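For this depiction, one protein chain was excluded, whereas all remaining protein chains were kept in their positions.
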Amino acid sequence: MRVCGLLHPSPVWVLLAALLGCLAANASAQLAAPQPVIAKRDVRSGATFTSATIQAQQKDDDRNPGMLWVDQGREIFARDCVGCHAEPKGLATQLPRLKTDGSVITLEAQINRCQVERVKAVAYPIESQPLLSLATYVAFSSRGLAQQLPANVTQSHAWQRAHNEFTRVQGKLDFNCRACHDQLYGKRVRNVNISQGYGVGYPAYRVEWQTLGSLNRRLRACFFGMETTVPATSDPILADLELYLAWRAQGLPLEAPAVRR
Amino acid sequence: MRRSNQPSNLTRRHAVAILATLPWWAPALDAAAQPASPRLPPTPTAPLPPLDERTRGIKMERGGLSLDIPTMAETGASVPVVLFVNPASLGTRRVTRLGILAPLNPRPVVLEIELGSALAQARLTTSIRLGATQDVVGVAQLSDGTLWQHTVNVHLTGSACFDGT
Partner (left out) sequence: MSIEPIPGRNARLIVPPLVHAGEEFQVRLLIQHPMETGFRRDVNGELIEINLLESLSLDFEGQPVFTALSMNALTANPYLAFVVAIKQSGSFNARWRDQRGNVGSISASVRVVAS
């Protein structure tokens, strides 16, 4: 017996229902897209957590030692890079980026890809003077601009891996990154202000290093500080974290070479 | 008396003898060897002992010197300093050297600078390293040899995170 034509499970209705369900699921997925813990209006540059002395050093290009790396990077760029990139401005906003295989390419990794594939030279050693100089110059050239993240970055495996790492309790002190940088920023660990933990100032001149270093090195220093296993420079989790920090920064302008404690 | 005079008499006698044996054109040669300018560049002053030795046990006034340095420093790797001598306190003297001592540093003489004639002020701005919380001593040396000092206790607050990278 036919109850009602409307309830008849014809293929058309099944398809329609499936479509509606799909849309609803999609909408709820979009609503539930993860958001950074720190709201966009509360995002603050790491510079605002440093002392007046260090802030003054960063503001004054003629006193910021990082500018010496910029000067050298400019020369290398003019020699090796202008063939492809007439304009250095904006290049750094595209990094870190996702490769089609799901891995993350950082600023330094991209420079070394260019170095091998375009310049036809040997890749620069990690944290070497020419690599840091080029990276600093390229980042400096996008000062004041925001990093452009890939669409649906939170759906990437890289984001998920970094998210797990950022929120995983580890080390002898039972810390995770989130506890300090999402929740306790502005408070002090001994004499040091806890920052919100972004990478927009890197490569940065760190007084503690007494030299300029990459975000990769800074992240390894975080692991060291947490008294946990420090990943190798080449560990992809560090590149994933760079992407994750850029997502958390939500358009905070690039400010390399920053000066940090 | 006679004994003590003897050596100098001998010397004089020798000098006369040597001069007598020189050819008549010797003075000309001598003049050619030296530049004609009567004002030779001042012979560099004999190197002074290190600043910490020169100031050891000496009571120094502050005079017109000021050492501007933070009393709390978040890291000893870089502490900004300004050393300045108020020109009104100098009279006819000028400042010849500026220095900084950090007695608890492994090398206590942080810095010593000789000031040149192109300077308009006895003012030095720089950044230094401090190995520990300590009294940092700024020193100015004046053209009459006077030493002025200004001491500031700088507290190093140290670092919260150790960095093994």
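Structural remarks
Letters A and B name the chains as they come in the text, with residue numbers starting at 1 for each one.
What we mean here is this: contacts are C-beta pairs under 8 Å (C-beta built on N, C-alpha and C of every residue); 3 or more make two chains touch, one makes a residue touch a chain.
Model, not experiment: these values are computed from the prediction.
Screening A:38, A:76 or A:177 for touch with the missing chain picks out A:76.
For subunit B, the list of residues touching the undisplayed chain reads 50-51, 77-78, 97, 99-100, 102, 105-107, 109-121, 123-130, 164-165.
In the full complex, subunit A makes contact with the omitted chain through residues 62-63, 65, 67-69, 71-72, 74-76, 79, 124-125, 128-130, 133, 205, 210-211.
The rule is simple: only the chains that are shown with their structure count from here on.
Averaged C-alpha coordinates give centres for subunit A and subunit B that are 50 Å from one another.
The touching residues of subunit A, when paired with subunit B in their complex, are 51, 53, 189-192, 207-210, 213, 217-218, 220-221, 224-225, 230, 261. Taken in their complex, subunit B has these residues touching subunit A: 70, 74-75, 77-78, 80, 157-165.
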